[in-house]
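Quick one: the structure is below, and I'll ask about it shortly.
One protein chain omitted, others in place.
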Amino acid sequence: MTSTVAREKIREMLAEDIGFADVTSEALVPARAIARAEIVARQSGILAGVEEAAFAFDELGVHVKAARAEGKTIKEEDVLMRLEGQARSIFAAERVALNLLMRMSGVATATRKMLELARKINPKVVVAATRKTLPRFSYFDKRAVRVGGGDPHRFGLDDCVLIKSDHVKLAGSVKEAIKRARRASFTKKIEIEVSSAKDALEAARSGVDIVMLDNVPPAGVKRAIELLKRAGLRERILIEASGGIEPANVARYVATGVDIVSSSYMTFRAPVMDMNLEILSKGFKPAAGERKRKSR
Amino acid sequence: MTSTVAREKIREMLAEDIGFADVTSEALVPARAIARAEIVARQSGILAGVEEAAFAFDELGVHVKAARAEGKTIKEEDVLMRLEGQARSIFAAERVALNLLMRMSGVATATRKMLELARKINPKVVVAATRKTLPRFSYFDKRAVRVGGGDPHRFGLDDCVLIKSDHVKLAGSVKEAIKRARRASFTKKIEIEVSSAKDALEAARSGVDIVMLDNVPPAGVKRAIELLKRAGLRERILIEASGGIEPANVARYVATGVDIVSSSYMTFRAPVMDMNLEILSKGFKPAAGERKRKSR
Amino acid sequence: MTSTVAREKIREMLAEDIGFADVTSEALVPARAIARAEIVARQSGILAGVEEAAFAFDELGVHVKAARAEGKTIKEEDVLMRLEGQARSIFAAERVALNLLMRMSGVATATRKMLELARKINPKVVVAATRKTLPRFSYFDKRAVRVGGGDPHRFGLDDCVLIKSDHVKLAGSVKEAIKRARRASFTKKIEIEVSSAKDALEAARSGVDIVMLDNVPPAGVKRAIELLKRAGLRERILIEASGGIEPANVARYVATGVDIVSSSYMTFRAPVMDMNLEILSKGFKPAAGERKRKSR
Amino acid sequence: MTSTVAREKIREMLAEDIGFADVTSEALVPARAIARAEIVARQSGILAGVEEAAFAFDELGVHVKAARAEGKTIKEEDVLMRLEGQARSIFAAERVALNLLMRMSGVATATRKMLELARKINPKVVVAATRKTLPRFSYFDKRAVRVGGGDPHRFGLDDCVLIKSDHVKLAGSVKEAIKRARRASFTKKIEIEVSSAKDALEAARSGVDIVMLDNVPPAGVKRAIELLKRAGLRERILIEASGGIEPANVARYVATGVDIVSSSYMTFRAPVMDMNLEILSKGFKPAAGERKRKSR
Amino acid sequence: MTSTVAREKIREMLAEDIGFADVTSEALVPARAIARAEIVARQSGILAGVEEAAFAFDELGVHVKAARAEGKTIKEEDVLMRLEGQARSIFAAERVALNLLMRMSGVATATRKMLELARKINPKVVVAATRKTLPRFSYFDKRAVRVGGGDPHRFGLDDCVLIKSDHVKLAGSVKEAIKRARRASFTKKIEIEVSSAKDALEAARSGVDIVMLDNVPPAGVKRAIELLKRAGLRERILIEASGGIEPANVARYVATGVDIVSSSYMTFRAPVMDMNLEILSKGFKPAAGERKRKSR
Partner (left out) sequence: MTSTVAREKIREMLAEDIGFADVTSEALVPARAIARAEIVARQSGILAGVEEAAFAFDELGVHVKAARAEGKTIKEEDVLMRLEGQARSIFAAERVALNLLMRMSGVATATRKMLELARKINPKVVVAATRKTLPRFSYFDKRAVRVGGGDPHRFGLDDCVLIKSDHVKLAGSVKEAIKRARRASFTKKIEIEVSSAKDALEAARSGVDIVMLDNVPPAGVKRAIELLKRAGLRERILIEASGGIEPANVARYVATGVDIVSSSYMTFRAPVMDMNLEILSKGFKPAAGERKRKSR
């Protein structure tokens, strides 16, 4: 079931796309014509966005008769959803539903790909998103990452403390920054972005929860981890590598021994997954009332 | 100046990203600390989204001291915007502003690339977007296409009649479909999606404004245009090719003699453009009141 | 079925009218009292707004048992809708539903009247609205025009280019203005407002789609059309007459040979159509639970 | 100063009218071109809506240099507002501003007309609106009535108890209905709609605040008032006549001795007042930056 | 049935509380697990907020199988609502539903307490709220007061004229202030806040509807009432005492002979009523589809 939040957003998507009216269908499609349709994959990948697409159709009164499960691999030509309802309503919701499915499945597919490459090296490693999501679309991007098996990371600025290098500069030192970060709330983890093994060590000593090695090449990440191990601090913290990680290099980052690799690849650089909606050739039939009128 | 519509959307972006509070900055950054910052390009491309990013900063009281012009080529390391204001506000708006700039510049860059490839072949050809934009982000995607030099195509279902093959099936024939489409409004153009030269001809004869050859390979497009020329109908209509057009094949489509090539490449498959925000090393200074308090 | 857009607007209408509570019914009507009611015409005319009124009742849980078709002529005393539901809910939705029906039927009736007067002269002429609609009510005004048989004209500033005389002044000439207008989008028609036959000719030569003769008396319109015919340009364009057209003079404008007459008469000067809601004398009955309580 | 409520509504009006973009001005008007403009009356009447129109321009950055006072008589050709700002912004706000001014001035003018006719007979009589206002536009309709000198009557269902005949039926008697109505709140007046002198008398005896004689002809109203006088109850209550009152018969209703005449004439049947916006012939000038670019 | 207004507000409450997702339940509760639950009172008092809580559950698809009536006394351990639905949805709505029930029942309980203390002295006295309600929660606070048997007083600034001492200062005198107040609308009562018997007298002579003795001790209130009686004005007006009235002193104020005592005690100082939601021990069961999957 879609959440209250998602429903409001999807209603707004439909309102924005339909505007005053679907002028084409109003002119060409009788109000009571009923159609059956299918959404068909044009590429293989991981399916996501089914809940959202189903709500978009439901909102306009179209019945979703069957839908494939989210998070599963689909192949080209697979039928993803079967629909029945007023032809006008199917046309009106089509683009919004497809755009949601295509984008979200694209994100889920990229997440799964990263995850599979990463877990070949370390079956317990976490692949995480970043806050580089599309503005006003973050809810859907983050959900697609989760459907693909990834970790959503922070949803926004209010659910985890993330100390960036500028925050450290302001505080004067890593230690002081972490000390001040505790003011936020005991319910929130504290993560710090560092670029040197030395800062990673200082952060671990200061009781941080997560150390993010940002834009540090695999060799540097490895050195930092060794240093932490030698200091007996490795187990106290989670280590995240970030910055330019993508399918081509994710294995090398995982091999350093990090707990998490995070990347904006899935939400900012991955392509959408191609799909389309097909009206079944025998799908159209005039509605009851329509037929009667025609027979007169 | 950003539009009323855009402003409401950007306010919503900030509200969604900030949520209850930027817990990191509240804990680490004194309320009155002032900072200066720059947004710097990490890749070359076409700049877009400056109006939107500027509004995001402005909404939180950050002064935009200078910004590069939209639609121009920028190079790696170029400073795109200079900012000054409360450090907390710069951090709070940073991600929304960057996400807007990165996505919109990515779309504008892809549009310019397609346009340049296309105009080498025909300097008058139009490169257009489609309705495959991101839901609730269409306003920004369409604007980025325009900044890049492209044609936005329809904004939604209410501003141009677009007869798809399913509409033709319902109406019984291309001719009948076009006749019915006239009911929409005399102010709206009528475009039809066809996949054969024969249908293109019938459409042109029936007085359509635009013929879209959808998923027809370049050779087929060429044949259709020749047929139309021989029938003396070429000048009466605009011809658009669509379906799988991307940088690798756009020149071949343009070479067929179409007026427009449309593609979802720019909004659905193009990568974002990389940028980041840097706090200037001498940027932080306590605000007046802050200093006084400290001296006590 | 009402659109997503309309539903949000109607919910807002109810919220605005009901406010904190319908204090009268809360004090006087038992919560579970059930009523049957009818909406009855007090004037003849063309019915519109039924979808909207039905949604207003439906939103408050009132069952719409029967409703007359939109776009048909109704006579005084005709029953337009039959309702059954909680008496409180019928009272709470009554005014919003009636105001929608009365205004929209008024607009539809005026449109039909103009249309009938116009089509006596030319059975193919189009009667169009303008953008002189009520702010925040345009969706409903435009829909009422369509129900009445009219053309909605532009919905807003984003779905057709309309070059006004001030735009021409800025561009320097009609020709240059039309050339620049092509930048908007190939999907949008270009209309120009002119006040002389000479400008109409220049516009037609420059490839405009629609020429609007604004505030030009019938004789002037006729001369312009003759000039265009002589120049062999009449068939290339649509000609619209606008400015002060109303039932008293619409025939004279149509007689000039224009394709379209547009007018704000329907949305800005036509009276509403009178109707009222009547609770059926045997309509009230205590609900099941209510009765039980009373018998104790 | 416009209220918080009005501002949100006006922003929504602009957003709805402008949509994705004013495609005409974007293509034809340079972004930095500055214009001066005037709004000019095309009819005489009572001016209203100036605050709202001014806010619409202000929201888009147009400076309102001067404006005539609301509630005063204006004559044809009077300049109502003087504007200066970006030409694009003037065009973008024009229609919303004019539609507000024209509708609201139309309502104010009709109100003043009714008021003048009424006060010739009784200088203390009140002319009131009804709840027959335009949905989602009631705020503006009610304000226009007040500007014209009328009484707004109830804003919605929550600010005065109004017992209609159906409520009386449900309660069993006028007396019982009024008794129950006291449950609403001691802060709210109780008004009752009656159609006979007998019911008026019973209502007055039961302590109602206002008696509305609904759809009772002047002679009947007069008889009811006499009956009340004889019973010594006239001074205890306010008497309102309602139903079909318009300029042609308002004097006759006032002559009966009622305290208030209420009518939907002003909001549902009165015509708008004609005005238009004129760009001053010397108004256009390129902005500073624009000029420099041109001189190159 | 909850009102349109309330529904929008409750949807917003859910959206704010759930945010991106209920991360706990998503990780721990299978999507299809079904649960049965009860809301149980932990204190005795007057129940309110059932409609609102029921809507919160309904919005997330949880079936409300039974609920106790609002406005009745409940005892510790009473089961207030019985629920059945997806366990995830019950958890997601739990806090919003309980917070509504607890706050609204707290307000209703305090109202009833004040009412009972007051009516022991005068069975006809009215206990009223003030505008000291929680911002954005006033709708619910006012409804809870009514459920408890109290009078909501004004909902906002637009439904009754309330002349405060600063308004009197501005007008120059009580008499002049009341005269000007008549401009508001004949449908609105006029109440005045005074602090002396002399002003109360002047107000009654000037035709005010309600006199509020604000922050006047019981003895002073009594003197004012006697003065009004002697002047033969007592019956013409309603008298309200206000300012610091609470359970400890309400009887003394009522004993003065006022018609109304108003207090912010119920909405600003009364405690919430304790309740909690219990998942029934045999409540959890996997949904049909869930079971099948498990058996594989």
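Read from first to last, the chains carry the letters A, B, C, D and E; within each, the first residue is number 1.
Throughout what follows, a contact is a pair of C-beta atoms (placed from the backbone, for glycine too) under 8 Å apart; a residue touches a chain by one contact, two chains touch by 3 or more.
Small disclaimer: the values here were computed from a predicted structure and weren't measured.
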Open item on the list: Given the contact rule set out at the top, which of the displayed chains would the hidden chain touch in the full complex?
Closed with: A, B, D, E
Task: Omitted-chain contact residue, chosen from A:126, A:144, A:201 or A:224 - done: A:126
Task: Listed residues A:8, A:58, A:151 or A:226, member touching the removed chain - done: A:151
Open item on the list: Tell me which stretches of chain E touch the chain missing from the display.
Closed with: 9-10, 12-13, 16-29, 33, 87, 91-92, 95-96, 99-100, 102-103, 131-139, 155-164, 166-167, 169-171, 177, 180-185, 188, 268-269, 271-272, 279, 281, 284
Open item on the list: Applying the definition given at the start, please give the residues of chain B touching the unseen chain.
Closed with: 11, 14-15, 18-21, 26, 59-61, 86, 89, 92
- [ ] In the full complex, which bits of chain A touch the chain not displayed? Write them out.
- [x] 126, 128, 151-155, 158-160, 185-189, 191, 209-210, 238, 240, 259-260
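Here, only the chains that are shown with their structure count from here on.
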- [ ] Would you pick out the chains that touch chain A and also touch chain C?
- [x] B, E
- [ ] Between A-B and B-D, name the chain pair that shares the greater number of C-beta pairs in contact.
- [x] A-B
Task: Over-half contact-pair match to A-C, picked out of the listed pairs A-B, D-E or A-E - done: A-E
TODO: Same or different, please, for the chain D to chain E contact, judged on whether over half of the interface numbers appear on both copies.
DONE: same
Open item on the list: How big is the rotation, 0 to 180°, that puts the C-alpha atoms of chain C on those of chain E, in steps of 5?
Closed with: 120
TODO: Just give me the whole-number Å value for how far the CA centre of chain B lies from that of chain D.
DONE: 42
Open item on the list: For chain B versus chain C, what separation do you get between their C-alpha means, in angstrom?
Closed with: 33
TODO: Could you check chain B for residues that touch two or more other chains and list them?
DONE: 19, 138-139, 152, 155-156, 158-160, 185, 188
Task: Each pair of chains that touches, named by its two labels - done: A-B, A-C, A-E, B-C, B-D, C-D, C-E, D-E
